[in-house]
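Just one protein chain is left out here, and the rest sit where they should.
A, B and C are the chain letters, set down in written order, and residue numbers restart from 1 in every chain.
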Amino acid sequence: MFIQTIITGLSIGSVYALMAVGYSLVFSVLNFSNFAHGAIITLGAYIAWAVMVHYLQVPFFPALLLSMGGAGILAFLNERIAYSTLRRRRAPSLYLMISAMGVAISLQNLLYATIGAKLYALPPVFAMDVVHIGDLTISKMDIFAFVFSALTIAVLHLILIRTKVGVAIRAAAHDMEMVSVLGVNLDVLVGVLFFLAGSLGGMAGVFMGVKYMVYPSMGWITNKAYIGAVIGGLGSLPGAIVGGLLLGLLEALVSVSSLGGTSLSTYRDVFSFGILVILLIFKPTGFFGRHVEDKL
Amino acid sequence: MKRIGTILVVALLVLAVIGACKPAEKKAAAAKEETIKIGHTVALTGPSATWGQSEANALKMAIEKINAGGGVLGKKLEVIAYDNRADRMEAVNVAKRLIEQDKVVAIIGPAQSGVTNAIREVNNSARVPVIATTATNPKVTVNDDGSVVPYTFRVCFIDPFQGTVAAQFALKDLKAKTAAVLYDVGDDYSQFLAKYFVEAFTKGGGKITANEAFRSGELDFRAQLGKIKTGKPDVLFIPTMQKEAALAAKQARDLGITATFMGGDGWASPDLIDLAGPAIEGAYFVNIAALEDPAIQDFIKEYKARYNAEPVLPNPLMAYDAALWLADAIKRAGSTDGEKLKAALESTKDLPVLTGKLTLDPATHNPLNKPATIQQVKDKKFIYVKTFVTTD
Amino acid sequence: MAYLEAILINVAIYAIATLGLAIFTGYTGLFSLGHAAFMAVGAYAASILTYFYKVPFLIALLVGVVLSVLVSFLIGYPTLRARLRSDYFAIATLGFGEAVKVILENFDLTQGARGLPGIQKFSTLGNAFLLLAVAVILCRNFLRTTYGRKIIAIGQDPVAAEMIGIPLLSNQLLSLGISAGLAGLAGGLLAHYTTFIQPSIFSMDLSSLITAGVVCGGMGSLTGPVTAVALFVIIPELFRGFALWRLVFYGMLLVIIINWRPRGLFGYEELNRKNLPKLFSIVGITGGLSLFMPTYRWVIESRGYEIFALFVAGVTVGAVTGLFGLLGKGLSLALAPVAERYHSVRSRLGKRLTGLGEENEQALSSIKEHRFRETAPSKKVCPSDATFLAGKAADSKEGLFSGDPNAERGARSAGQHIESIGDAESGGPTYYRETSPILEVRELRKNFGGVVAVDGFSFYLNKGELLGLIGPNGSGKTTVFNLISSVYPVDGGTILFQDKDITEWGPTEVVGAGIARTFQNIRLFGSMTVLENVQAALHREGTYSLLEGFLQWPRSVPRVERRLRDESRRLLSIVGLEKESDRRASTLPYGLQRKLEIARALALRPRLLLLDEPAAGMNPREASELVELIQRIHRDEDLSIILIEHHMDVVMSLCPRILVLNFGRLIAEGTPEQIQGNPLVLQAYLGEKAYAVVR
Partner (left out) sequence: MLLSVEGLNVFYGEAIHALRDVSFSVEEGEIVSIIGANGAGKSTLMWTLVGLLKPKSGRILMREKPVRPIPHLSVAAGISLVPERRRLFPHLTVRENLLLGAYLRKDRKGVEEDAERVYQLFPILKERLSQYAGTLSGGQQQMLAIGRALMSRPKVLLLDEPSLGLAPVLVDQVFRAIQDIAASGTTILLVEQNALEALQIAHRAYVLEVGRIVLEGKGKELLNNPIVRAAYLGVAQHTEILLERTNHGESATFEDSPPTTATTAPDSKMFIME
């Protein structure tokens, strides 16, 4: 059962990780918590629902790409509408965060007001869902999502290492102003950044839709992704991945533990959020974060 | 910049108003004649809207039928319905508005125990009876000290009954020896139904192998289910809404749990089948009524004809019953005065309603001998299995 | 009418909670996403007491408030101590809010997810608004005290606040405590109004409603957030038809306001006569819009033409909006004489009130205020003037026996001067060094990620000395200041101040010991007035208690405040800013901002003043004025000064002794003449090649 729990933890964690990567990507450059990321993930899932179930019967892979593209564009628009003015004005990150919160509240409730609260399921990708190995069961979707997420993150890594825009993004994480002085159009760069983050979010949304279901408040789960990102170190990609996976494992393990006869599963969130607070206090840079010293 | 902002705000507000006008049904020219106003507080939006909308439709049918039969005390009944989003704070405002602004004589709804609790003070201090439709928590109508809440009534059964029915069905009909429970600790309905089931099941000689919980908003229960699996229970009781039930069923089957799934009336939404697919096949749940129940076939036919959709049970039935009950009480009270209405409601005996005969227990404001139906998911449909009227 | 009452009670309750958050987020700039948790604590504590134990309502409320405050310390202490930055703090509070909910869901006493039904209804329109009024008055009072100014200062610039001796942690906690207390109060009222609570009520939606109120109402205002949240509660009621869209609007409104009106409804200002038209237009717009649908329906029903109905409804909206706009304008104009009268009456009344105890006060102040040295010492000498002559020094030596400390100091530094000149003639520089100098720095070291900024720097500063610290850009001068004033932790070495080892002391302790500083990049509290900037630095002398401050206790607070004001004015007059006292600090020109920084530093009653490039950006005339000013304060305020400066004439004319720093090391020390002749200095300033040419 222990190994089964580990597998479950990794499966939950991989969703957290995928969401945390997009969130961390934005944080690394713009240094603020993009609370709208959850809403973008939700919209990504709804795009998949619209093309796979509601309007058309598009197969999974094209739908996934459409979702990623659509969510990417939405994230881009989100930046244009809600953050770019603030960014150009060099407003404190607090302002960006509030703006992001506004977008998140607005979009989630827009879904309630238009599409409604009904729950939707995305069609399963594989007919036979589970692989049995001895006593263990692993969902094929989990394996697929895990591998595909890993591949996507690897591609993202390549983009960041090999392409000019990628290098510029990494440079911007350190000094955005200087990057612009080298001729990089920041609007374009930030646009690309949000598109990448949004696409990853769209993918996370589709995977969530297939594994679980699609509904307006599904972005709530990104709270956990933030914790994952903090555990790994805000603004660090490997940190986001490791942090997400660790949080998934932790939650799975806490869920099956008990203390003096009472099952701890009901207190699971106290553990997650408790870890968050403790980590923020003792190691705010997480496991992979960079330490930035303010200069007077 | 400032000006642009202001203009934008204004433009958005205007757009929203226009947007809101569209779905708003054009009210028929206000009836000039005097009517008896009945309030309806209902979740027309938000997560409970599926039932709420169906409930509103059914109530409309009931009122029209009563009015067609000459109304009550020579007057027509009029329903004033407001959306409460199943939100406690909203519901309080809605109740106040209904009572103070619209001067309703009684309120039908809410459908949730928590929401009914939330408006308890409002309607009781104003002496306006509330008939909750599907608020199944026993504490809705009874105070902690055992006294009855004077102006709060309900037409549905209560959770201990539901939990007991589920436990007895599991023990006797399914011949289950062991059961596990997975419930939502953040939801009062789920928390209490789980508790009543566990009590009844152990009392009946069964064994609870695992009693696990999650929090509202969670999507992955495989860790808890993994633990449940080790106990190899005969029955897995999932007293949640359809969303969590569907997820839990899918994940449990993926993990190779072979137990029979069971649930409460929170399952009774067609969504369940869409969401859970084959995983939910063969599962049983307790409901207030079933579509196949012969007693209600006329209602269902009429509803389908009128709204071109199947009613989402059980709320429409409960609202319909509540309307009949209220009309009867007003007639017997001969007045719309709150106190007299309360007395009339309390003294209801063997009143024929859609789901049988209604008799009220004045000590608890719960209907007596309210039947519970066991339904099964079979071939992507809910089918009627059995009706419990009392439990041993 | 209970429906209206219900809305108004809601307004009052949410306004109290928002007021609390305004004190915290609005003034300290830290963003809390978990304030609903404090409301939950207050609500549960109060209702458990009244419900199970039949405790009187007010006492229960009070216990709820106290408990909320305690709980806020529980989360606040570790997170604020760890100095979490805005985002991290926000996420921590978000986590905390959720955790509190989980605990409430699992706790037996709180009856889990079912919540507490059947709480008695104690909250009424009367007591809710009474409490709101009390809360507003207390908060307003609080902000007008030393305690309030400390919090505002922290919100404006935490580093500068620390450098004027305001400890961050305790003051941020105080602010969080007040805010949590108010949230707890709001929670208690809410519970006893709805008579039913459940963990799910205290969700992030509630937190964000409060946050939205603060942001949209204006960070740094009290009435702004209260007004905003009132609108947030009322508007959706007017639009009952689409309550669903309410949250969509919140969101959009947040985005729009933060982007286009980042200072919110009234900005840093409070609701006043000038803001009335603004408020009225908002009310007019919303009121007008709420009439849109009814008008539209009414026309449709009676006439039936849709376009006509739209037109009529539109005109109605416009008319109501315009009417309210005009009404606001008119009212604000009409109120002008009333306001004037009110002010004059108030000031007269205030005078009479505080005048009552005038004699007592004077007796008291003569005992208490002996450390306020209002007048400069009678005998003035100019020890540090560059034109100082040995003969003059000899004259002032008489003062050595006159008991005048300034004269004594003057004599000493004069002696120094003589000696050093003598040394210059005989070769290597040696200085008169006191056996215990006021400041002694030994082997100071600081690395920044492998780059050595300060590399074994040692020096001393005699009491009353005016020491120059020069060196090329990037040579580590400012870092030395930052190390002395404990902005950075020291990597190695010791700092002794008045024979005490202050190496490991925190910034505020260093200030308390008597070291004040100014900054190379001016760090003023921009939104405060010039006077308030100095008043903020006088925080140690606000001798009344927090409770007295909250109540604006007439026997102590006005007197102390008046004294602080007078003292601030005196300090401003020293630097020549007395005429600008009511200007907002950020609107001062550059040169005056520097002077204000000096005045603020003087308010700390320092023994040692660190001036970091005070003449930067000044033209020669301003610079020579500054020289005069520094000489004056050095003389009158009994100060030791270290001066970093690039304007050589400033350094040369002020400092009898100069240290030269390069690559974090001391490369030369001596009189201005010696420094100018030192080859290493020349090399550092001119570069090797140029120096070689010179040679």
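Quick note on the criterion: contacts are C-beta pairs under 8 Å (C-beta built on N, C-alpha and C of every residue); 3 or more make two chains touch, one makes a residue touch a chain.
These numbers come from a predicted model, not from an experiment.
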Open item on the list: Among the chains you can see, which ones touch the chain that has been omitted?
Closed with: A, C
Open item on the list: Please identify which residue in C:Glu625, C:Asp649 or C:Glu669 touches the non-displayed chain.
Closed with: C:Asp649
TODO: Touching the absent chain in the whole complex: find that residue among A:Val184, A:Ile221 or A:Leu253.
DONE: A:Val184
Task: Residues from chain A at the interface with the omitted partner, ascending - done: 164, 167-168, 170-171, 174-175, 177-186, 290
- [ ] Would you write out the residues of chain C that touch the absent chain, in ascending order?
- [x] 449, 451, 470, 472-475, 526, 586-590, 593, 613, 616-620, 646-649, 652-653, 663, 672-674, 676-695
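By definition in this document, only the chains that are shown with their structure count from here on.
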TODO: Starting from the mean Cα coordinates of chain A and chain C, work out the distance between those two points in Å.
DONE: 37
- [ ] Check each residue of chain A and list the ones that touch at least two other chains.
- [x] 112-113, 266, 269
TODO: Could you tell me which residues belong to chain C and also touch two or more other chains?
DONE: 102, 105-106, 242, 244-245, 248-249, 252-253, 259-260
Task: Residues of chain B touching chain A in the complex - done: 45-50, 185, 210-215, 217, 219-220, 222-224, 226-227, 229-230, 242-243, 246-247, 254-256, 271, 274-275, 277
Open item on the list: Could you list, by residue number, the parts of chain B that touch chain C in their complex?
Closed with: 1-2, 4-5, 8-10, 12-14, 16-17, 19-21, 24, 26-27, 29-30, 45-46, 82-83, 85, 88-90, 92-93, 96-97, 99-101, 113-114, 117-118, 120-121, 125-126, 137, 139, 143-144, 149, 184-188, 190-192, 215-216
Task: Residues on chain A engaged by chain B in the complex (per definition of touch) - done: 1, 4-5, 8-9, 11-12, 112-113, 116-121, 124, 129-130, 132, 137, 139, 208, 211-213, 215, 217-218, 220-221, 251-253, 255-256, 263, 265-266, 268-269
